[in-house]
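Before anything else, here's the structure in question.
Note that one protein chain of the assembly has been removed; the remaining protein chains are unaltered in position.
By written order: A and B. Residues from 1 in each chain.
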Amino acid sequence: MNGAGIIKGMIETARNFVGSYHDKARLTTVQYPEEKLPPVENARTIPFLVFDGDEAMAGLRCTACQICEKECPPQCIYIIKDPVKKPDYVGKMQIQPKVFDIDISVCMSCGICVEVCPFDAIKMDQVFELSTKDRFGALLLDKTQLAKPNDYFVKLHKTEASEIDVRRDDEKRKAEAAAAAKAAAPKPPAAPGGAK
Amino acid sequence: MIAPSATLELGESGEPQLLEVSLGPQHPSTHGVFRMDVSLDGETVVKLKPVFGYLHRNHEKIAEKCSYLGSIPYTDRLDYICSLTNNWAYAMTVEKLAGLGVPERAEYIRVILSELTRLINHSALAGFLLQDMGALGTPLMYAFREREKILDLFESLTGARMMCNYMRFGGCRCDLPPGWIEQTKNLVANFPKFLDEFESLLTGNEILRARTEGVGVLTPQLAVNAGVTGPMLRATGVNYDIRKVDQYGVYGRFKFRVPLGERGDVFDRYMIRILEMRESLKILEQALRDIPAGPIIDPKAKLRNLRPKAGEAYGRIEGPKGELGFYLISDGGPNPYRYRIRPPSLINLTILEDMCLGRTIADAVVILGSVDIVLGEVDR
Partner (left out) sequence: MEALEQLKARVEAAVPGAQAEIVPNGSPANQPSLSLDCGHARTVAEFLRDDPDLRFDYASNVTGVDWPEKTIKEKIKVKKLVSGVEKEVEEVCERKTPAYLEAVYHLYSMARKHGPLILRLRTENRSDKVTLPSLTPVWRSCEFQEREIFDLYGIIFEGHTDLRRILMWPEFTDHPMRKDYVEPDDYEYEPTPHDDVLTRARQHYPGGTPA
């Protein structure tokens, strides 16, 4: 019969239409923004800086080594080192960044800065509702806007954050034990004259 | 072949008056910013010149300034629908250039992701081809419903739906999260149902058949000489699939057939893509069953500061659109000296004019849809 193909197609469409009222597999959309889809663990949009503890600037893990700045493909990270050092989580004095700006209108969410960072200081965030009315200034995020606490990182990437926390706690304990041992050890006897 | 109109309006100098239409860069059916300068006699196409370059970003020059690692996110944006196959072609060429090996688990993951990419590309193409023919939206949304499920899988593995940036030199970036293989197996088990539904919706449809059978015929000799590859070449009957010829990766271990067409028209190309989706499902089932445990990146591979020895390499894969090749010349430094992409969409456009001559302008739109171009790749 001429037209059989078209009628067969229409039956499929009708089946989908009627089915979308009672079959979950056929209704595949959500009414955004009233309903939102659950976030996915590994999703990446823009980077953020992790800090430990309560104070953002004192607990920043970033040491301004500038590796992420060099490896970023569109060159959207700008770092200037601070000549004043601050103590890090183990107690040693470390360099900190004075200026750490990311231009998120240029950032292409590739995540290479996260992969090359040797200090677990920069991680990928999952926020995507980033539109602002100011095209230039508001899309340039500086150190204070980028810094987010470690708890936030744990909420986003539970498995990865817990591994990093375990490792850092280990190192902290080892450093404290080494410092305690050094303070408690007896002073070595004064070397007799003629020490090299 | 439709004959030109019998009564030709002659202009003042006695030449036939042709209507010159520019199917301009902003057009819903041209698959991106692509322009065709068409000269029409009535409704018949007499001359057709494709014009592109509206999306030219000179990726090849950017790559000479970035390091090898920094170019990987840019390769995602070439053929932006199939980003993982672009990554694989580039990673394979750098591995040839630097002499890196790839562990087995990484090879299996690459094959799985590449076949999933083939599925999303072909379903998007089938949807868009039908939209160009006038079925505004319905088959497209059916195809996109399945595509969304695969993009969700990509997001849970790589972090992004389209710009995946997942392959690295010597393997993959990160390992599969727990439960990913089960989800993929579920998807592969349910996909044939969608293909059957799609075929019952479309393949018997008289409008589709009338508009695609006999339209845009391409002979095998012209196709081979013009460098056409991919489903367009196999629709003419030439059996050349790089997965079977080069057997790169671990493709030699999988049993799958290569569908070939007979007449080389638009209907054959559409059917070849549906059949290729079914063959991809077979490869996926075998790969998901056999994937071994193990490391996913070569321990010798360095992430930063990769400096291959001076030399050159050409690596190619069977992308969903055709042969995607990368040609790299290294001078020993951290950046490539010459970085060239062999874009399948651009080469497949060489014979667009030959296929459209003598047909109506409506057919020209359908033929362009069946060539399957993505402007990110044509212009780079």
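Here are a few things to note about the model shown:
Note that contacts are C-beta pairs under 8 Å (C-beta built on N, C-alpha and C of every residue); 3 or more make two chains touch, one makes a residue touch a chain.
Model, not experiment: these values are computed from the prediction.
Contact with the chain that does not appear here is found for just one residue of B:30, B:44 or B:330, B:330. Of B:22, B:58 or B:305, it is B:58 that touches the chain left out of the display.
Within chain B, the residues in touch with the undisplayed chain are 52-53, 56, 58, 60-61, 96-99, 222, 224-228, 238, 240, 245, 308-314, 316, 323, 325, 327, 329-330, 338, 340, 342, 346-347, 349-351, 379.
FYI, only the chains that are shown with their structure count from here on.
We define each chain's centre as the mean of its Cα atoms; on that basis chain A and chain B are separated by 33 Å. Every residue of chain A that touches chain B in the complex is listed here, in rising order: 2-6, 8-9, 12-13, 16, 28, 40-44, 67, 71-73, 108-112, 115-116, 124. Contact residues of chain B toward chain A in the complex are 66-67, 69-74, 138, 142, 145, 148, 152, 155-160, 163, 165, 173, 177, 197, 200-209, 303-304.
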